[in-house]
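Of the protein chains in this complex, all but one are displayed in their positions.
Chain IDs A, B and C follow the sequence of writing; residue 1 opens each chain.
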Amino acid sequence: MSAQGARIGVVTFPGSLDDRDAARAVRLAGAEPVALWHADHDLKAVDAVVLPGGFSYGDYLRCGAIARFAPVMQEIIAAANQGLPVLGICNGFQILCESHLLPGALIRNDHRHFVCRDQRLQITNNTSLWTRDFELNEEIVVPLKNGEGGYVASDNVLDELEGEGRVIARYLEVNPNGSYRDIAGITNARGNVVGLMPHPEHAVEPLTGPTTDGLGFFTSVLSSLLQGAAR
Amino acid sequence: MARVVVDVRLKSEILDPQGRAVQGALGRLGLNGVTNVRQGKQFVIDIDGELDAAATEKLHEIAGNLLSNPVIEDYELSVEQA
Amino acid sequence: MARVVVDVRLKSEILDPQGRAVQGALGRLGLNGVTNVRQGKQFVIDIDGELDAAATEKLHEIAGNLLSNPVIEDYELSVEQA
Partner (left out) sequence: MSRHVDTVTNAANTPDLEQPFAELGVKPDEYARIREILNRRPTNSELAMYSVMWSEHCSYKSSKVHLRQFGDKKPDSDAMLVGIGENAGVVDIGDGWAVTFKVESHNHPSFVEPYQGAATGVGGIVRDILSMGARPVAVMDPLRFGPADAPDTARVLPGIIAGVGGYGNCLGLPNIGGEVVFDPTYLGNPLVNALCVGTMKHEDIHLAKASGIGNLVILFGAATGGDGIGGVSVLASETFEDGGPAKRPSVQVGDPFMEKLLIECTLEVLHAGLVEGIQDLGGAGISCATSELASNGTGGMHVYLERVPLRDATLTPEEILMSESQERMCAIVPPENAEKFLEICAKWDVVATVIGEVTDTGRLIIEWHGEVIVDVPPRTVAHDGPVYERPYHRPTWQDTLQADAPTADRLKRPTTASELRDTIMTMTAAPNLASKRWVTDQYDRYVLGNTVLAQPEDSGMVRVDEVTGRGVAVSTDCNGRFAKLDPYNGAKLALAEAYRNVSTTGAVPLAVTNCLNFGSPEDPEVMWQFSEAVRGLADGCLELGTPVTGGNVSFYNQTGDVAILPTPVVGVLGVIDDVERRTPMSWKTDGDLIYVLGTTADEFAGSEWAHEVHGHLGGLPPGIDLKLEQALSQILVACSRDGLIDAAHDVSDGGIMQALIEMALRSGIGARVWVPDNLDPFVFAYAESATRAVVVVARSEEQRFIDMCAARNFPATRVGVVDSAAAAEPALVVDGVYGDVLTLPIAELADKHFSTLPAIFGPTVG
């Protein structure tokens, strides 16, 4: 398959906000964005899926808690377990944790404020399907914006994630939300499901983002698809 | 040691978007007959020693002004001496 | 009609930023001896008719998976039939 032909789904839940941005990032990376609707049991045969940021169902209960039960998520959970590349950004990360596709959970920021800032990160895994275009330990800057972005998990889980190299990015300089061990993003054991709190889709154009560092996540999955690494 | 539990609930006439979101989800998950859901907060406060009258009064003041927002919320306070 | 109350609390090993903030505030407001504060959620669910065993089981499932996240939270469920 050629990367040009790659079709990447972007899910819209009621309350999704960064779905347009995610679709733009997919397009700028060279793939075709495909809109997926929360209420459909239909993945439209896409090659990968992005769960975008936002406040699905208002996120009044717990971020991602209700979205996890959406019809489209049943399909995504099944497909992810078969190896479909899935990227969860911010609310998408929360949904992946709530769905138990990724371990741990995200809680209210330790300083209890919503925070929007240009965040320096270190990429600490370049083998997952969504991070292979980065250099190991490469430093990037992408926007971060969340109110409930504190990554928490038990010590066992944290040790396991670190031991297996499954922390994909860490916060540098400032830990903006009290995440345990400065964790900004993680992957599953297979490397196809990645979740992170910062927003790479907001760093894809010099005009509107602090950098274009975010593109790497989207080009990575295209490289992965091209190399047949996915599925 | 005393354990003080403060339940904070939105006044019944105030819109509770959170409760409504949960109510919607309960229906979609197949729990029928739900007529109303309200979401509140609960604070569990552990205090060394016994609570005297002054401390209890202070607690009520705190519950009514800090832990709850009297404009939109009511609170209930209960003490378990242990 | 039944009223179901579900209390959801963060597991004790999980950092509770809000509880910690409240604890700090209590000290500043002159309440001494506070050793711990945890902030939780409370859901009050009104259901038409009586709760049978099946419905109660469903409620536990919902309380344990939707209303709380078992990775970080515990829940307690109580039913007041009315």
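Keep in mind that, in the parts below, a contact is a pair of C-beta atoms (placed from the backbone, for glycine too) under 8 Å apart; a residue touches a chain by one contact, two chains touch by 3 or more.
On a predicted model such as this, the values are computed, not experimentally measured, just so you know.
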(message) Touch partners of the unshown chain, restricted to the chains that are shown, please.
(response) A, B
(message) For the chain not shown, which residue from A:Gly9, A:Pro33, A:Gly54 or A:Gly216 touches it across the whole complex?
(response) A:Gly54
(request) May I ask which residue of A:Arg68, A:Arg132 or A:Lys145 touches the chain that does not appear here? (result) A:Lys145
(request) Identify the residues of chain B touching the omitted chain, counting contacts across the whole complex. (result) 10-17, 20-21, 24, 69, 71-72
(message) Counting contacts across the full complex, list the positions on chain A that touch the omitted chain.
(response) 14-15, 17-18, 20-21, 24, 53-55, 57-60, 111, 113-117, 143, 145, 147, 173-174, 176-177, 199, 201-202, 204-205, 207-209
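One rule holds in what follows: only the chains that are shown with their structure count from here on.
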(request) Provide the C-alpha centroid distance between chain A and chain B, rounded to the nearest whole angstrom. (result) 35
(message) With centres defined as the mean C-alpha position, give me the chain A-chain C separation in Å.
(response) 29
(message) Just the number, please: Cα centre separation of chain B and chain C in whole Å.
(response) 10
(request) Find every residue in chain B that makes contact with two or more other chains and list them. (result) 22, 25, 29, 39
(message) Where in chain A do residues touch two or more of the other chains?
(response) 61, 66, 69
(request) Can you check the complex and tell me which residues of chain B touch chain A? (result) 17-18, 21-22, 24-25, 28-29, 39
(message) So in the complex, the part of chain A that touches chain C is made up of which residues?
(response) 61-62, 65-66, 69, 97-98, 103-105, 107-112, 150, 152-154, 178, 180
(request) Sort out for me which residues of chain C touch chain A in the complex. (result) 10, 13-15, 17-18, 21, 66-67, 69, 71-72
